[in-house]
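One structure is given below, represented as structure tokens, and several questions about it will come after.
Left out: one protein chain. Kept in place: all the others.
Going by the order they are written in, the chains are A, B and C; count residues from 1 in each one.
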Amino acid sequence: MKRIGVLTSGGDSPGMNAAIRAVVRKANYHGVEVFGIYHGYEGFIKGKMELLDLGSVGGIIQRGGTKLFSSRCPEFKEKKYQLQGIEKMKEAGIEGLVVIGGDGSFRGAYELTKLGLACIGVPATIDNDIAGTEFTIGFDTALNTVVSAIDKIRDTATSHENTFIIEVMGRDAGDIALWSGLAAGAESVIIPEEPYDLDDIITRMKRGEARNKKHSIIIVAEGVMPASKLANMLKEKAGIETRITVLGHIQRGGSPSAFDRVLASRLGARAVELLLEGKTSRAVGIKNHQVYDYDLREIFTAKHKADTSLYTLSKELSI
Amino acid sequence: MKRIGVLTSGGDSPGMNAAIRAVVRKANYHGVEVFGIYHGYEGFIKGKMELLDLGSVGGIIQRGGTKLFSSRCPEFKEKKYQLQGIEKMKEAGIEGLVVIGGDGSFRGAYELTKLGLACIGVPATIDNDIAGTEFTIGFDTALNTVVSAIDKIRDTATSHENTFIIEVMGRDAGDIALWSGLAAGAESVIIPEEPYDLDDIITRMKRGEARNKKHSIIIVAEGVMPASKLANMLKEKAGIETRITVLGHIQRGGSPSAFDRVLASRLGARAVELLLEGKTSRAVGIKNHQVYDYDLREIFTAKHKADTSLYTLSKELSI
Amino acid sequence: MKRIGVLTSGGDSPGMNAAIRAVVRKANYHGVEVFGIYHGYEGFIKGKMELLDLGSVGGIIQRGGTKLFSSRCPEFKEKKYQLQGIEKMKEAGIEGLVVIGGDGSFRGAYELTKLGLACIGVPATIDNDIAGTEFTIGFDTALNTVVSAIDKIRDTATSHENTFIIEVMGRDAGDIALWSGLAAGAESVIIPEEPYDLDDIITRMKRGEARNKKHSIIIVAEGVMPASKLANMLKEKAGIETRITVLGHIQRGGSPSAFDRVLASRLGARAVELLLEGKTSRAVGIKNHQVYDYDLREIFTAKHKADTSLYTLSKELSI
Partner (left out) sequence: MKRIGVLTSGGDSPGMNAAIRAVVRKANYHGVEVFGIYHGYEGFIKGKMELLDLGSVGGIIQRGGTKLFSSRCPEFKEKKYQLQGIEKMKEAGIEGLVVIGGDGSFRGAYELTKLGLACIGVPATIDNDIAGTEFTIGFDTALNTVVSAIDKIRDTATSHENTFIIEVMGRDAGDIALWSGLAAGAESVIIPEEPYDLDDIITRMKRGEARNKKHSIIIVAEGVMPASKLANMLKEKAGIETRITVLGHIQRGGSPSAFDRVLASRLGARAVELLLEGKTSRAVGIKNHQVYDYDLREIFTAKHKADTSLYTLSKELSI
């Protein structure tokens, strides 16, 4: 293999640039050229790409977002376009592809492997919801962004003795809510993986009040319900006034944390090794701090599980 | 004067603690005792207070929020309660009061001066909307928080080539929107002080697109309209899809910037000097980098003006 | 067990407060009282302590340093003083002790267990050098502080096309240098665990220059040599001018990262469980993301090993 491609796809996450850098440098280290494909699968279909040399990935390890851009590409679902993209790769002499993204991106990669293109997936999404890896690239940074935002809101909550409901990202996976809730000392955390109990939330608030603690922070993952709905429920059921903040897209951006940069470097480099070893249809991941690889199809069968021991601990520590 | 009081009132802002510290230490430096009154005017009415010594304000200069808490106090509008509070102060031997807060807080302070209590106002609010001072305590920190959030959102906007509308604080004053828009390089800024022109906003976006710049950031001050409304307008009028983020309460919190700590230290200290000079019904402020003082009643007659040269500049630089 | 003690000892690290909070709240959750012992083993000897209730550990999870203070205590090496401390604990009804600190602190705890006091160690040090746990409390935060400092220095290095040598903490353990070097994209990293090769460092710099990359970052762990010495060696051997920065004590402080707060919460809580289960002379740690416990004496026999695969990777990616 003398030339490979790399693309980023799906929602961007901090550390994608560090992963791109690792792919390029590791490949170059082994004498392999790397083409950066722009705008995810859209660029793949259209052959929008450019040679990335050592210098072109200099100074990007600390940058949020993705230098290669990302975009949704509905056409890519059609086989005809997939084949067109593969043709473009062939024309350019690209023999393998590293796909950096979430599980939607991995599904796309899997389709391509069925059509004969060697593909390796690198898990990057702030949601930490990919089965097969304990951590995804971007999760740690998003977590720090969320926790730092909650710290700021707590300043106001404490000063005004108010209750705040903070809505964080996570449609099916509660990891951001769970970890940030524990890290920020939230009084209650609501995640998709566990049924919530409105009475318990109210009880906790009243218990705090009884010992003269008048402010409270409740974290809710967007997948369970919007913060505004919870606010209404608390008002109707217990007459409790709350203020809400929806953290939104600030969760996706920012300079990646040290942990995410190291993870991205390791996973990106390993993806290149796999291609050079002649592997395909694999994804890389981290398990017990070791880089390893697994079948891309695991995303169809396995499901990421939140560590619910953190949920229990969070409840115990916010008595 | 051998004993004074200090309270914080209204929305909290970063630097209030630095101002409290300055009041205590400057007073102590002159051999005057300071009582901290809790929960703003509520504590004033009820006499909830505590002696603050040098140690009690150690380690707070870098903390967001306010150590003395803040709260709304509807009763305070009634003269009977104002008199009750003044009685509590007399009982405690408190001869003068430093009120740290926004213009609502200053109005309260003015009422108290009419009843004979010496009061000095220290302007602290993130909105920078107090006539008589060029900067309020907390504005600079809020600005940095907003700009840092926009930087993060721009990572995603750039990567996905989307347009984002970001709603920031500011009911009547556009300073946060204006300064953060200029500092973050926003493509359009909408503030209460200037009429907005939807066509111009659309034109700017299309002009950017024409030279292949596909992402865009629009800042809107909450006082003009909610981000969601603007999103609808852009969709209806020009078919433009946008994403919205409401920054909300993260804007109030956080460790104060160096600038805010210095400002708070200077203003807090000067407030004490004024009391010791026998002044009352004055507020402190900064003008041409010099600390000065002005009549509390200026808030009734004068109005803070946003520097609209920044608005023009912002437009010119985001062509 | 109805009452336990907690102390912090050795160099402070971010997350110690989160661990203290977890000890207090977990114990309270089980109906057990916690006394905070001030100034490490010095307070232990002298019986300087105070009951910590739920409120007393509110608002500390995000704070750097340690609320309980830390200090060196040479007397503690003498058995007489150890016995005196145990007597103080007995008088206060304290039946078990959680010791938060590094391996020196663990040695002290081990001595106390031999004298009959139940002790559990919680590993907290920025150096990540404790055998038996994959991560120590504070390492992740220190890493982010270091990486953020290097990012800043790289701004200048790039602008001026200079080479910078940055000295980071780590006497025997190179983890901070290793991880931060990889995360910040340093051109060379020098750690105690691997022999360094001056010729290789020079070659790398010249290779970068040959492709027109004129700046360079070299990280050196303090345990290998001071930055100034390396600067002299580079000058003498190859005529290379460098600038040096010794990061120093900023590495110890700051608000703990989300990761460190979660780790501290988990380990602190588990330490309490162990005491309640009647265990002694154990330390808690994290292994494959699971909290577990191990014999305190492992610090005498085992040695933390840096993950040298990161060292190799770092070299490959900085070609």
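Keep in mind that, in the parts below, contacts are C-beta pairs under 8 Å (C-beta built on N, C-alpha and C of every residue); 3 or more make two chains touch, one makes a residue touch a chain.
Here the structure is a predicted model, which is why all the values come from computation and not from measurement.
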Quick one: jot down which shown chains the absent chain touches. B, C
By the document's definition of touch, the residue of B:I120, B:L143, B:M205 or B:A271 touching the omitted chain is B:L143
Touch with the missing chain holds, among B:I45, B:A118, B:I165 or B:L182, for B:L182
Out of B:T156, B:S257 or B:T280, which touches the unshown chain? B:S257
Could you please point out the subunit B residues that touch the chain left off the display? 21-22, 25-26, 28-29, 54-55, 58-59, 61-62, 134, 140, 143-144, 146-148, 151, 154, 158, 179-180, 182-185, 211-213, 255, 257-259, 261-262, 265-266, 269, 288-289, 307, 310, 313, 316-319
Applying the definition given at the start, please give the residues of subunit C touching the unseen chain. 8, 11-12, 14, 16, 63-66, 69-71, 145, 149, 151-156, 158-161, 164, 243-250, 252-254
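Everything that follows uses one rule, which is that only the chains that are shown with their structure count from here on.
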Of all chains, the one whose CA centroid lies most distant from that of subunit C is B
Just give me the whole-number Å value for how far the CA centre of subunit A lies from that of subunit C. 28
Centroid from C-alpha atoms only, then distance subunit A to subunit B, rounded to Å. What do you get? 35
Distance from the CA centroid of subunit B to that of subunit C, rounded to the nearest Å? 39
Using the touch definition from the top, which residues of subunit B touch two or more other chains? none
